[in-house]
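Here the complex is missing one protein chain, while the rest keep their positions.
What follows is subunit A.
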């Protein structure tokens, strides 16, 4: 039976990131949320802490840790500020990880040191206006001509794609078609590294989002973007399989972030329930409030166990697809449900943006949508059951 107590190094890392989140992130969260500004100073602080390099080997400027270390950091950040946490999550697990997993030595040497040190950010451009849950709908095209890929198309909702320190976006594109034995035609999807200073690449105006206001999200347009043939990431035609495996891992990271958000809501609600008085008692004395918060705690705890389990399986080299999908779904729902309940505990103040529970309320909804909607997780879980 596995014991989910953390080893000393994991615990110390988690404590360090908790202190950083409370002391450095929390004081500027409201300002960046209100101003919809990217928290460059916080990103620099995370870079100094080595968070962008957590799961990468030291030879590429990483910290030599693993994916679970990243997840623990994301939980602590997600508790305080989801925008900051998603900036790290997307930077590491969507931006840098594909290069680490599928890149050639030359690609790794070119990109990993700056990404792992947090001096540069990378984005992952998969979603398009007609290709979200169903990435098979990808329309962006890349044609190989005279040793160059010429890419045309557009992407939607790409995180970290337009900051001052964004240097790279990995895009998926149709690079051809193959005929199946039965005669039907199948799109060949590949992933290609596009440096953001390549002519024809543009991050369009940032979205006006409901939440995650301090996170950077843009539509991208690619018009006759020329990159060298060597910028193909991984094997041609394996793009679909590659990003599916990247998304499997990413679900553990997103689940950790959601767990943190759910826990942040519990912590705020407990504190407030002890402070706030109504009808002659602190509201935490009323069972209706106690039960609400007890249920919130149960959700956060369940979400944490789910992502710990998925991470443990992944690190042990066991299949973890279903567990990661469960963790992602449970944690996203825990965050959303807890944010709604914490807002209720706060009463009118819960609807005022100054309070962190109000920010969690706006921020948490996307956790049921991004990196695979809840419905997509259910599809994956059902598929693993052979349905």
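Here is the rule we use: contacts are C-beta pairs under 8 Å (C-beta built on N, C-alpha and C of every residue); 3 or more make two chains touch, one makes a residue touch a chain; residues count from 1.
The definition used in the following text is that contacts and distances are computed from a predicted model.
K.L.:
Can you pick, from "Protein-methionine-sulfoxide reductase catalytic subunit MsrP", "ABC-type metal ion transport system, permease component", "DNA-directed DNA polymerase" or "Electron transfer flavoprotein subunit beta", the UniProt name of the chain not shown?
P.N.:
Of the names offered in "Protein-methionine-sulfoxide reductase catalytic subunit MsrP", "ABC-type metal ion transport system, permease component", "DNA-directed DNA polymerase" or "Electron transfer flavoprotein subunit beta", the absent chain's UniProt record gives "Electron transfer flavoprotein subunit beta".
K.L.:
Which listed residue (A:64, A:132, A:195 or A:237) would be found touching the missing chain in the intact complex?
P.N.:
Going through A:64, A:132, A:195 or A:237 one by one, A:64 is the residue touching the chain not shown.
K.L.:
Residues on subunit A that touch the omitted chain in the whole complex?
P.N.:
Spelled out for subunit A, the touching residues are 8-9, 12-13, 16, 19-20, 48-50, 54, 58, 63-65, 69.
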